[in-house]
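For reference, the structure is listed below as structure tokens.
Removed from the display is one protein chain of the complex; every other protein chain stays in position.
Labels run A and B following the written order; every chain starts at residue 1.
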Amino acid sequence: MSLHVQELSFGARLKHRARVVVDSFKRNPTMLFGVAVLLLMAGLAFLAPWLGLPDPMQQSPRDRLQSPSPDALFGTDMYGRDLLSRVLHGGQVSLVVGLTVAALATSFGLAIGLVSGFVRSVDAVIMRLMDALMSIPSILLAIALVALWGSSVPNVILALTIPEIPRVVRLVRSVVLMLRDQLYVQAAIACGTSTPRILVRHILPNTIPPLIVQATYICAQAVIFEAYLSFVGAGTPPEIPSWGNIMAEGRMFFFQSVGIILYPGAFLALTVFAINTFGDGLRDSLDPRMQRRV
Amino acid sequence: MAATAPANAESVLKIVPHADLRNVDPIWTTAYITRNHGYLVFDTLFALDENLEVQPQMAAGHAVSEDGLTYTITLRDGLTFHDGSAVTAEDVVASLKRWGARDGMGQKLMGVTASLEAADDKTVVLTLSESYGLVLQSLGKISSNVPFIMPKRLAETDPNAQVEEIIGSGPFKFVADEWQPGNQVVYEKFEEYVPREEPASYAAGGKVAKVDRVEWRYIPDAATASQALLAGEVDYYEQPAVDLLPMIQSDPSIKVETVDPLGTQGVIRFNFKYPPFDNKKARQAAMWAVQQADYMYSIMGDPAYFEEFCGAYFMCGGPYETDIGSEALREKDIEKAKALLAESGYDGREVLILDPTDIPVAHGQSLVTAQALREIGMNVKLVAMDWATMTSRRAVREAPEDGGWNIFPTWWLAADQLNPVTNISVAASGGNAWFGWPENQKIEDLRNAFAKETDAAKQMEIIEELQAELYDFVPYIPTGQYYQPTAFRDNVNGVLEAPVPFFWNISVE
Partner (left out) sequence: MYAYIIRRLIATIPIMAIVAVFVFMLLHLSPGDPAAIIAGDFATEEQIIKIREQLGLNDPLYIQFGSWLVNLLQGDMGQSIYSGLPVTKLIGQRLEPTLMLTLCTMLIAITLAIPLGVIAAWKVGTWIDRMVMTLAVFGFSVPVFVIGYLLILGGSRTLGWFPVQGYTSILESVPGFLSHIALPALTLGAVYMALIARMTRATMLEVLNEDYVRTAYAKGLATRKVLVKHALKNAMVPISTTIGLGVALLIGGVVVTESVFAIPGLGRLTVDAVLRTDYPVIQGVILVFSFTYVLLNLLIDLSYVLFDPRIRY
């Protein structure tokens, strides 16, 4: 099923895939919805500083816990900060964390996975390490790492990246192992093509589609886990408005002003939902195996 | 294994305490939660009553020699430890000595003590080397560290290590098997306890246990805890957040009372060892940059629960209240603050403010301070952590960039802040002082003079001179005086008004 794809040139393959993606948008309106929501969220988050909203950090203790009004559409939090402004700005942290974790985890995972799959001598060691890492529940590991390193955005990103790496490694390694035995790879090896070249030329391109799909899930998970970390008190520094922080600080007031959790919660859920539907759509288009299923 | 259900006849008082009980030795730690635990389990020789006078508690009475140097204290009859042994003067002596090694006021007392001995089973003799005005105030100290009396075998534990077992002679027994740190602490009524005849009054008077079991259920989430109270899953919520009170009060079966009439003082503490706050001008700049109302609205919200302004280092409403020197705190003057900061030679270096995010009272103070210092051009970094982590971080004496700090927030009960001897955050003895380690000989001299002075008018003169010096030196910023409400269901009767939550005298229907 996938062989005919590999026979094409790299450029043609890209074109082919791009067409597949465009087609799948047509066939799959929810994916379009996902992308639209995601772009909207990113736009709101990164353009928030220019939307004429109050500074998200500006306290005004006497105007605390105001209900929504034309001046403050979502009301204010317990330090009198504008909730709408905080929620919109909060998207920045969540999206940056999500995207960076996805990028880092897939890059590291890809590199390790390629080595592990192709260099048999280190495979056993790497995979035992990965198994061990995987057996530690990722959220616990991340909480422990942030608590020990101190709370900052880079630390949160790193702490969320590390537990994700083994899953990527496994994925990449399984693709590599499958491809190694394919005739054309064997042929390349027989021709004396260098290992790095084989990896880059023949193996790497085939790992990309499942990796992209995996990356969307990692991104979605990282956005949620960032909120979990903040919720238990081991997240990004609390003065930075991130969705997790806003909810963590506001949990005390949930029963009086439901919005303080519900607004950031809805933004977060919608974003993650969008990333997930986007990922599902991508999977349906990019992963030939899944294409057969749906 | 977990607790089995108490028999039907047992009455249980279920309490949400303000914090998790992590250490059980009230001499070893000053934590308020451990002090409250201590009052259930242990008894004291003397105790403070609601007129802030010291009354005998375990003591039947005492006599002072004519030269004022020898105190002879007799124990009352019927005192028994939870392990069945009788309380003797030996136990008292050992306990006071251990307390004297840890507690600030205890150390001062031991510094003027020539000998502390048991004359017989019932009699303790304390001999001073010089006259000292605060002997009974020390022995009847109401807040941390309270001179609780333990059996001699436990009191002989190294003061720097925790006792291995919790055996006291107080109205309740600590049930060690059911203690689950982070979750619950259980106490059972001690049947052999003989309360005094007098009615309960603060820590003094008859400590009558009116329930069979006291259960502390630690619920860290304030919203969940108040829901538990509303649902009747617990009876007594020690420190509900003021913001949650309207919701709690909407239920007529719940009473909200300010149990501690003396109040609490918010504290922003500087590190005197490192720039910029090693310089007096920088601390003064900070004081001009802030105002109490900002703090109080942030942490308490409802003005019914705080003073609009309190300029007294030794608490408003206390015997040593004065507002001498408090202009900087009363007004906010950004320009003046900037000028003072420039005079201090501030070089734009990073200022680390510790930010315990799990305690709203502390977190709010950190945020308000950060904003104010940024306004006057300081380069502020908030370092988020939980309270427990902060209590170890603040002890770090290294430079801020090496794991130390510049500012941390906390609070003290009036019971601790009422006079310059118990108020350890004004102590300025350098390396031995409370975290921040300020050094100021004038302040120390005035504190010592106060301790030795027995005339009230002269004491007040000393206080005025001291407070003027304090506002110039700024050992900490008093961020305001507020009153912590307590909420309990209407099946709970007999809650005592006191600066410490006491659980005797309370019955449950």
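Miscellaneous remarks
Please note the rule applied: a residue touches a chain if its C-beta (ideal position, glycine included) is under 8 Å from a C-beta of that chain, and two chains touch if they have at least 3 such contacts.
Here the structure is a predicted model, which means the values were calculated and not measured.
Interface note for the absent chain: among B:V125, B:V194 or B:V396, the touching residue is B:V396.
The chain omitted from view is touched by exactly one of B:A59, B:I167 or B:I219, namely B:I219. Across B:E50, B:E90 or B:E233, the residue that sits in touch with the chain not pictured is B:E233.
Although one chain is not displayed, its contacts with subunit B can still be listed: residues 2-5, 20, 22-24, 28-30, 102, 160, 162, 179-184, 217, 219-221, 223-225, 227-228, 230-231, 233, 358, 385-386, 388-389, 391-392, 395-397, 403. One chain of the complex is left out; on subunit A, the residues touching it are 30, 128-129, 131-141, 143-145, 147-150, 220, 224-225, 227-228, 231-234, 247, 251, 254-255, 258, 261-262, 265, 268-270, 272-273, 276-277, 280, 290, 293-294.
One rule holds in what follows: only the chains that are shown with their structure count from here on.
Centre to centre, using the average C-alpha position, subunit A and subunit B are separated by 47 Å. Taken together, the subunit B residues at the contact with subunit A in this complex read 221-223, 226-227, 241, 243-244, 246-247, 293-295, 297-298, 301, 355, 357-358, 360, 363-364, 367-368, 370-371, 382-386. The part of subunit A that touches subunit B in the complex is made up of residues 57-59, 61-62, 64-65, 78-79, 150-151, 233, 237-239, 248-249, 251-256.
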